[in-house]
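Following: one structure in structure tokens, then a few remarks.
In this view, the complex is presented without one of its protein chains, the others remaining in place.
Note that the chains are named A and B in the order they appear, and that numbering of residues resets to 1 at the start of each chain.
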Amino acid sequence: MVKIFIDEKSFEVEDGITVFKAAKEAGIAIPHLCYHDAFPPEGSCRMCLVEIEGLPKLELACSTQVRDGMKVFTKSERVVEARKGVLEFLLAEHPLDCPICDKAGDCKLQDYYETYGLFESQFREVKEKREKKAKIGKNLIHDEERCIICKRCVRFLKEVTHTQELGIFERGIHTSVNIYELLPVDNNYSGNLAQICPVGAITDTDFRFKTRSWLLKKGKSICPLCSRGCNISIEYHPGFPHFQVPKKVFRIYSLENPDVNGFWICDLGRYGYSYIDENRLDRIMIKKEEQKIEPTWEQSLQFIAEKIKGLNFLKKTSQIALVLNTWLSNEELFLIHKIFKSDLNVESIFFADRPQSEGDDILLTPERSPNRRGAQEMGLSIQPVKLETLATKTRLLLVFGSSIQDQFSSSDIKKVLDKIETKILFASHSNDLISFFDIVLPTALIAEKGGSLTNVEGRIQKFSPVFEPSGDSLPEWMMLADLGREFGINPSFYEQLKTPEAISIETEKEIPFFREKK
Amino acid sequence: MSENILTQQFSLENVFKIDEYVKQGGYKAVRKALQEMKPEEILEEVKKANLRGRGGAGFPAGVKWGFVPPVDKPKYLCVNADEGEPGTFKDRYIMSHNPHMLFEGIIITSYCVGIHSAYIYIRGEYESIAQRLEEGISEAYKNGFLGKNILNSGFDLDIIVHRGAGAYICGEETALLESLEGKRGNPRLKPPFPASVGLFQCPTVINNVETISNIPHIILNGAEWFVGQGLAKDGGTRIFGVSGMVEKPGIYELPIGTSLKDIINVHAGGMKKGKKLKAVIPGGMSAPVLKADEIDIKMDFDSLVNAESMLGSAAIIVIDTGTSMLDVLKVITKFYSHESCGQCTPCRIGTSWINKIVNRMVEGKGSKKDIDNIVRLASNILGHTLCPLGDAAAMPILSLTKKYRKELESRL
Partner (left out) sequence: MSPEFSEKIQKKIKEIVARYPQKEAAILPVLHVAQQEFGYISSEEEKQVAGILGVKPIRVREVVTFYTMLNREPVGKYHVQVCSNLSCSLLGAEKLIDYLKQKLGVEPGKTTKDKKFTLSLVECLGACEQAPCMMVNFEYYGNLDKKKIDKILDDLK
């Protein structure tokens, strides 16, 4: 550790780190455009210049390493003037088309102009004319006039995806970033380019012109679309559905987590968010024959609890079958394990998940669900559904999720379900299956509930609700805790499980993996 | 009285050929160095000689070599023969007239530092000179001065000629390295310095042609003699290149510290007939301009720094009273705007912006405010760029607008 002074306050920092990092740790933001934590310093934008006592020139915060006793000034007049100068250069050749720029609100040039600029433009010359709207990838639009040559995009494609679709051409004022011939940016991480572009040079057609970023709220979550568990920010319109916007979620951004996803997410995770808004199951549905119960949570859960109670009383819990999925959180899987395995000795536990698909050697795993590892560590063996088994001995079937229809045809499923006395579906989305079940209960998504997931590497990550569950949906953990209490083997145990955290504590008590990983 | 060191054989027509060069006493220095001296002794001698870099920055060569860490990695020598600084043409003379003197310097330097591959990065336009170097190198291989086990010393060395392709910035040492590695000539962030992380990520010495060419002479005649040719802190001679409005433009090898006035008036034959001196750029285009009454000055690093200019590549450009300083400003700003690599903000946009303003002024559409703006913009470039090109652009602009402001205003 060394002692350094930033703006005359002293800080103890790790030796050898950069001034930029030291300042960041001290809560002092240093403006930067080309610098990104994911890459070695580039030193080209010159926004992060700071004054260091004893050195004649201003130095780059992004690349200068701290020394013991170093005195850094990040806000001195010299520094402010230099940054203003750099900003003036950048804005001189910038089109300043913020009103029609999709990056407005997220743009570092705008932010820094607020801090360092607010000057009159002295530029009287003719700006360089460049391509304003080139499609450079499936979802990517490139505006060369807005580009500030920070090379973040070029470096990303060189160092992260190794695909090198973008390069730097020409030199001097004519320097530009572009694709080669007409070969587009084509990799499963292309969406990161729009996110890391500090200005509006690369924008994303998935988001472009659909809303303005300042209208959106952001919530931290975990991407459930593979088992990597990438940290994401879900950006949504808080007024939906009351405001006239076509959807709630507008964009997924990656969040930094060096242990899981670094700085990135794949395009599957970035663009595959429509499931949050579309085709949601918002109401409890009861089949006409079950006239005695009202479509309320109390009555529905009580109905299921009574069925379980009955079978338990008759020592026929072997006639209960479950179809689970690995979108369920650790807490939910724990409750299922507790209720159905420990309390009831149910043996017919199957899993139906979205089929595996291709992964890559960056982040994407072959699994298309987030918590397979969690289920395994919980002691649940991940067995595929056997329709014959279900057909022969099941009287009560609880199905979580709808992925069973990815594996069997609707008619096959219906044939089997027709033979089962009571069938309950816990599902987040409306589909062909729902008409086959006696009760269909709408469930919350990861984005709408709390809990934790165990990623492919065995890392447990907590998540909190970003927004309220859609319609009448509830998190499965809540239903399961109710169910546990209702059917009455150990009601006091379930009574106290009012939050995911409370369930998590019990999980840790009972399952060594979760205790050790804590 | 000093003597010609580097140029003494230039009048010999065939000295570029190895037979003639050896006949004239060539490769004695290599024999002495490889057979009689240890690398440390050579380093000591070069340090004592106070040989400062002839490329422009003037860093002491021996000190630079001393920075190379003793790591178990290949080490490289890059000879900077990019010679792009406007007004500079001295290295062309060395390479075309006396290439084996340069090779001797390369061999001794490499032996001293423990280098087995040396690259001569020569500007692309010097195609015929590159050919001459290639021919000289193959002669040297045939005569056992290059290749394996040179003169039975156990020392191996290859020299490779690498041609640039038209980019002033590649004279900047880290841009040169990038270019040699097959990339765009974008300067690197320093540190790390090339001595520790240079070509192909290995320790690398980069010296100018003229710098290296002094080495055999230092080895043969000793550091003391070398210092005696110039100044104590700045040993040897310089090859001054004089161009512009003088009677006898050309190269003049003179002791460091020779008066600029004498170089122009005596050696270069004075002003061209009928022309009157107005200004001098004393060290290549990047050097701040001196007015006619400022030329009574010694041509060495310190004296020029004191006069707020620089010795640079010792390229003297002489400007006469018939020349408009606005036209000079136009040429200067056009050049830097054209040669900016485009990597960092102030240089990429600043040089172009200033050039656009100057072009407008030349068209007669300028105002006093434009001159203020040029000064402001150049000051915003100065000291704020990734490599020295920003300063090289800003300095002449700042000095010219300061010293010739009245004239510039009169042209508006």
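Remarks
Keep in mind that, in the parts below, a residue touches a chain if its C-beta (ideal position, glycine included) is under 8 Å from a C-beta of that chain, and two chains touch if they have at least 3 such contacts.
This is a predicted model, so every value here is computed, not measured.
Among the displayed chains, contact with the absent chain in the complete complex occurs for A, B. The omitted chain makes contact with just one of the residues B:Y27, B:W65 or B:F335: B:F335.
When the full complex is taken into account, the listed residue touching the unshown chain is B:D327, out of B:D327, B:D372 or B:E407.
Considering A:E42, A:E165 or A:D204, the position touching the chain not shown turns out to be A:E165 (whole complex).
Touching the missing chain, out of B:G185, B:P216 or B:G235, is residue B:G185. Note on the undisplayed chain: of the listed residues B:N50, B:S243, B:S309 or B:T385, the one touching it is B:S243. The missing chain lies against chain B, touching residues 74, 83-89, 92, 117, 123-128, 158, 160, 162-168, 179-185, 200, 241-245, 249-251, 281, 285, 315, 317-320, 323, 327-328, 331-332, 334-335, 338-339, 341.
Although one chain is not shown, part of chain A still touches it, namely residues 164-171, 179-181, 183.
Methods note: only the chains that are shown with their structure count from here on.
Separating the centre of chain A from that of chain B, both taken as means of CA atoms, is a distance of 55 Å.
The residues of chain A lying in touch with chain B in their complex are 41-47, 49, 57-58, 60, 63, 82, 85-86, 88-90, 92-93, 122-126, 148-149, 168, 170-175.
Residue ranges of chain B in contact with chain A, taken from their complex: 167, 184, 189, 337-346, 348-353, 356-357, 360, 370, 373, 376, 379-380, 383-386.
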